[in-house]
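A single protein chain has been omitted from the complex, and every remaining protein chain is retained in its original position.
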Amino acid sequence: MNAAEFLEQVRQKQPLVHHLTNWVTIYDCAQVVKSFGASPVMAHATEEAADMASIASALVLNIGTLTTQFVASMKLAAASANRNGIPVVLDVCGAGATAMRDVKCIELLNETRIDIIKGNASEIARIAGESVNTKGVDAGVVEKNLCDLAQHLAASRKCTVVITGAEDIVSDGSRCLAIRNGHEMMSRVVGTGCMAASVIGTFAAVSKGDLVAAAASGLSCYEIAAELAVKRSDGPGTFKQALFDAINALDGAVVLDMQRITECAAITS
Amino acid sequence: MNAAEFLEQVRQKQPLVHHLTNWVTIYDCAQVVKSFGASPVMAHATEEAADMASIASALVLNIGTLTTQFVASMKLAAASANRNGIPVVLDVCGAGATAMRDVKCIELLNETRIDIIKGNASEIARIAGESVNTKGVDAGVVEKNLCDLAQHLAASRKCTVVITGAEDIVSDGSRCLAIRNGHEMMSRVVGTGCMAASVIGTFAAVSKGDLVAAAASGLSCYEIAAELAVKRSDGPGTFKQALFDAINALDGAVVLDMQRITECAAITS
Partner (left out) sequence: MNAAEFLEQVRQKQPLVHHLTNWVTIYDCAQVVKSFGASPVMAHATEEAADMASIASALVLNIGTLTTQFVASMKLAAASANRNGIPVVLDVCGAGATAMRDVKCIELLNETRIDIIKGNASEIARIAGESVNTKGVDAGVVEKNLCDLAQHLAASRKCTVVITGAEDIVSDGSRCLAIRNGHEMMSRVVGTGCMAASVIGTFAAVSKGDLVAAAASGLSCYEIAAELAVKRSDGPGTFKQALFDAINALDGAVVLDMQRITECAAITS
């Protein structure tokens, strides 16, 4: 795995990444994509969600501030993405917190092809059918091997699963990678999880079919930038701005040197 | 009054603070709550607003970019909060600017139990039935004793009233506190008023019933952080980021030393 090669691809191809995301972190989702050198767009109207997806190279869905109508637009955008063969990322933000979130995630998973499901440990556990103790959109405690969780969900949904946390897990049901970059400061900033989904979408747009490598590379680059940004900031406010700076300036050689992506041992299920 | 004790409670209990707020400052409302160590969540769909309120420890409503449907969701969330006995803060953002804002505030006040009404001087005067000269969402001039205004509205609505400004006033109709922390720079930053409501909600979540002390403590902590942040910034842009840093790093001993909360003289009405 060479995260720097993916980074270079993103910068060269500058893919258009379409979002139907939440209203809290929508700016940060756009800016993180832009900082990587790609081109973000957000369009949620029923009348244009599919059209915009048809000119994009990836689609990122996030249910953070969902409504029924908004999810209807997500389905139109995802169907368009599916027809056009571009990858679809679903951030199952807040799954487990309310019945509506669970229902709408399952609808999206059943009615469209989601290529990458992304969430924190308790969100992914919930999507996998576990009973979880959530706290809004922040992760609850999950007493389970996360590789196992990711692999089982990926295998049953025939997709790639990303579990974000202090250590990120990416699996397509057979391979499983762990990414150990990042910094605790990320958990003190609203939107770092949502931005991770946008980064995954951006790297998936240049994946040439290897979504596991793309997601792991994107997360590693993003979190290496976070490690660098912590050194140039004094807390969550200045950190987020330094993060955009660091992503914009991220050097391929530094990525190669700092990336901590490892294969997890196989788990027999 | 010991604002540092409330701060410690917030950090220990990390309450979930549910918001139905405006689209301009929604990120800052979330980040200010997070910076204090608590957990923000935003969910406005009719289908889940009540469910999310039922797992939260406080509810913050803000009419900054209201629609009729959005206020309908606010009512569902507030009714749920009322049933569950968690405090509800209403930021009457822009009251007096349009007829719709006045009507919707009164509906919320009449149809649900609002525990804390928060606004600037002209907004609170409007909610109290005065005829005011407003300018969008910025405060107009109010030729009236603000303690008197807060106390009368609090007594008539049987709630706590917070008037924000260079000096903040908090009253439940009998007691009246003045908070003299903060800095003029706050008025140059969009969202400092909305964030104040989120802070009040966060501190109300750990109030053990004393909403006047909680609101005053929250405002004092927030504004002490602002005083510290001004010293580490060059204008409204860097100030807001320094504010999140300062809140995150806020020290209890510093709060105790800097807090300026005083009882106002009784006003016979």
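Labels for the chains are A and B, by order of writing; each one numbers its residues from 1.
Simple rule for what comes next: contacts are C-beta pairs under 8 Å (C-beta built on N, C-alpha and C of every residue); 3 or more make two chains touch, one makes a residue touch a chain.
This structure is a prediction, so every number in the text was calculated from the model and none was measured.
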Among B:12, B:68, B:145 or B:174, the residue in touch with the chain that has been omitted: B:68
Hidden-chain contact residue, picked from the options A:76, A:105 or A:242: A:242
Absent-chain interface as seen on subunit A, which is shown: 16, 18, 23, 26-27, 30-31, 34-35, 39-48, 51-52, 55-56, 232, 240-246, 248-249
Positions on subunit B contacted by the hidden chain, ascending: 22-25, 27-28, 64-68, 94, 97-101, 135-138, 188-191, 233-238, 240-241
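Just so it is clear, only the chains that are shown with their structure count from here on.
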Computed distance of Cα centres, subunit B from subunit A, in Å: 33
